[in-house]
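Below is one structure, written out as structure tokens; the observations come after it.
Removed: one protein chain of the complex. Kept in place: all other protein chains.
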Amino acid sequence: MDSTLLVAIGAAIAVLTGIGAGLGISLATGKAADAIARQPEADGKIRTTLLIGCALAEATAIYGFVIALLIVLLLK
Amino acid sequence: MDSTLLVAIGAAIAVLTGIGAGLGISLATGKAADAIARQPEADGKIRTTLLIGCALAEATAIYGFVIALLIVLLLK
Partner (left out) sequence: MDSTLLVAIGAAIAVLTGIGAGLGISLATGKAADAIARQPEADGKIRTTLLIGCALAEATAIYGFVIALLIVLLLK
């Protein structure tokens, strides 16, 4: 059995990490839209907070993407 | 057993990453519609916030798409 047999499956599972960030960032965005409707004049502060949080969450998706890239490029 | 045997399954699993973003962006859009109904004059601010958040969430789906493409093109 070839050692590269499961490379495609491995890369695929790694990039699935993005599901958490994709769902979470959207939920945060929905909450932020709610928050702006309640305090439209605080939109700058809310948007800054949203960006900080989403950048950190996006990073987790990028970790999965990088590992998937490494798996495809190094292990094939 | 051929090393490319599982390439199709791998690419398919990779692109499933888009489930999180697809569901999440829709929920965020729903919340934003609610928010605009509550504060119609804040629609520009809410739309800007929605776009920022959804762009970040969409990126996670693109990661899955890119990995699926790489799997199909490089590992076949």
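Note that the chains are named A and B in the order they appear, and that numbering of residues resets to 1 at the start of each chain.
To be clear about the criterion, a residue touches a chain if its C-beta (ideal position, glycine included) is under 8 Å from a C-beta of that chain, and two chains touch if they have at least 3 such contacts.
Computed from a predicted model, the values in this text were never measured in an experiment.
Among the displayed chains, contact with the absent chain in the complete complex occurs for A.
Within subunit A, the residues in touch with the undisplayed chain are 1-3, 5-7, 9-14, 16-28, 30-32, 34-36, 38-39, 41-42, 45-46, 48-50, 52-54, 56-57, 59-61, 63-64, 66-68, 70-71, 74-75.
Here is the rule we go by: only the chains that are shown with their structure count from here on.
Between the Cα centres of subunit A and subunit B there is a gap of 9 Å.
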